[in-house]
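Just one protein chain is left out here, and the rest sit where they should.
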Amino acid sequence: MSEETTNVEEKTEQSTEPKEWQPSILAILCNWCSYAGADLAGSARMQYPETVRIVRVPCSGRADPMFVLKGFQKGFDGVMVLGCHPGDCHYAKGNYYARRRVALTADLLKLLGIPPERFHFEWVSASEGNRFSALIKEFTAQVKAQGPFEGVARKS
Amino acid sequence: MADKLISKDNIQDFLKALETKYTVVAPVKRGDAPAEFRELEAGDAPILDGSKAMMTPKDYLLPRYEVLVKIDTAGGSTSVETPLPEDKPRVMLGAWLPDAQAIQVLDRVFLDKKFVDPYYSRRRENLTVVAVIPAEMRWSWFCGSVDDVEQWKANVDAVMYDLGDKFYFEAISEKGAALAEGFDDAAESDTIAKNVLWERFKSTGVLPFAGKALYENLAWDDPIWEEIARKCIACGMCSFMCPSCSCFDIQDETRGTCVERYRCRDTCQFEDFTLMGHGHNPRTTQVPRSRQRLMHKFMYQHQQFGVVGCTGCGRCVELCPVNVDIREVLTKMCSEKVEQPAEN
Partner (left out) sequence: MSDIQNKIQEEAKKALESGEVGLVIGWGEGSVPFKTTPVFIEKPEDADKLVWNPACVNNLAVYLPKMARDRKVGVVAKPCDIRSIVTLIREKQLKRENVFIIGLGCGGVIDAAKLQGLSASTEIPDVAPAELLRDQCKVCDSRNPSVSDVALGEATPKSDELKIEIAGLSEDRQAYWAEQFSRCIRCYACRQVCPGCYCDTCFCDRIEPKWTAKKATADEAWMFHATRAMHLAGRCIGCGECERICPVGIPAVELARELNAIAKERYGFDPASPDEEKPLLGSYTDADYDPAHHSE
């Protein structure tokens, strides 16, 4: 990955200095659609929470379930995977593979007892800048309502 | 030093008395996990009679995950922390005699005069070891074949024998004798019962070949390594559960401004055990790995340290998923080389 996320704890330290806790969210975005959509939101100065940490992958088909699992293991409060709409994949079919893979990842998280509100998967195209920013705001609020993630090793 | 009797009804008094002077370490079952040696906490029901399967004392002396150094550069200054275990008197109860003897093997590795491991020695130096001989011998034990077990007694501080409703406490050292002060002396009939138990222990699982024959007859090019390697799935269970296997890995992990250097288990059965930094791996197939484990345990350790690496606890025999039976392997190898069974 060319863009490593910086350590969650480090960033959280800085952002909890203001009074309210903000969730840390890992967002895996495909380069051609959702990342471009995020870019569009940014260049159009659309506001969205800064605690979302974006990891760019060439295609949602590259979104390895391990990215999601590792995100939770490392302490992110929420994880999302965004890709191109079916039929619009830059690589023709990457997002179709992602559909199955991400669906089963979501199921695995449920089986492991991680609240489904902490994971989100959606199609966002390059032109949907405002939809992107609205989505981040909404998901951040949703994860915030869940509270800080107590970690995968929480026993009770 | 008189031998003592501790009635099982009085065990709590025995433990309470010990806890005033020592940290007591004994096998404890918590939840669904197998019993493990832990420092006793309120509410623990330690297994003192050796009657159940348990993890080995090595899991206490050499924890599976142990932080060696922590370095933090937060705020521009560098702090270095070496979390050594507390230096305090400890007493270990409930260890099978083969497990207690295996501590000798660990001592050779970690208390080597040139390189004393401070993390290990902190737990080991001030440790009084009480072995236990249970009422029923474990079917997989073959201690009497690997070594002269009479010599093992000298390496522990006391031995407790389960005589049914009471423990026979045989003090070996002064430290051991101090533990059972105030308890009744053992009667002659008890001593007889104890001796009967001891003889049973010595004769449990005795193999056709024993002692010297075992560690002199392992050969580098024996076809048996192929046989084992074919069956073996390299799961590492034998090494993880063995009381004397101590191979470890050291890993560094960075979290933000902090680096943690820790020690964790490793096994010669893992493919990457001998993987070197430049990419070469001298043991890419299972044959050299299977050969390494057994020759190390029986031959090399004896040559290097004068102590036999295997103490016959039988865990590998019980737990191997594919039934690689070390007793069979040794018997087979020796019968190829030795014309008749060697004398103990």
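Miscellaneous remarks
Going by the order they are written in, the chains are A and B; count residues from 1 in each one.
We adopt the following convention: contacts are C-beta pairs under 8 Å (C-beta built on N, C-alpha and C of every residue); 3 or more make two chains touch, one makes a residue touch a chain.
Because the structure is predicted, anything quoted here is derived from the model rather than measured.
Only one residue in the set B:78, B:251 or B:304 touches the chain that does not appear here, and it is B:251.
For chain A, the residues touching the absent chain in the complete assembly are 65-66, 69-70, 73, 86, 93, 96-97, 99-108, 111-114, 116-117, 119-123, 142, 151-156. On the side of chain B, touch with the chain left out of the figure occurs at residues 31-34, 64-65, 139-140, 230-231, 233-237, 240-241, 249, 251, 253, 262, 264-267, 270-272, 317-319, 321-325, 327-328.
Keep in mind that, in the parts below, only the chains that are shown with their structure count from here on.
Rounded to a whole number, the gap between the C-alpha centres of chain A and chain B is 47 angstrom.
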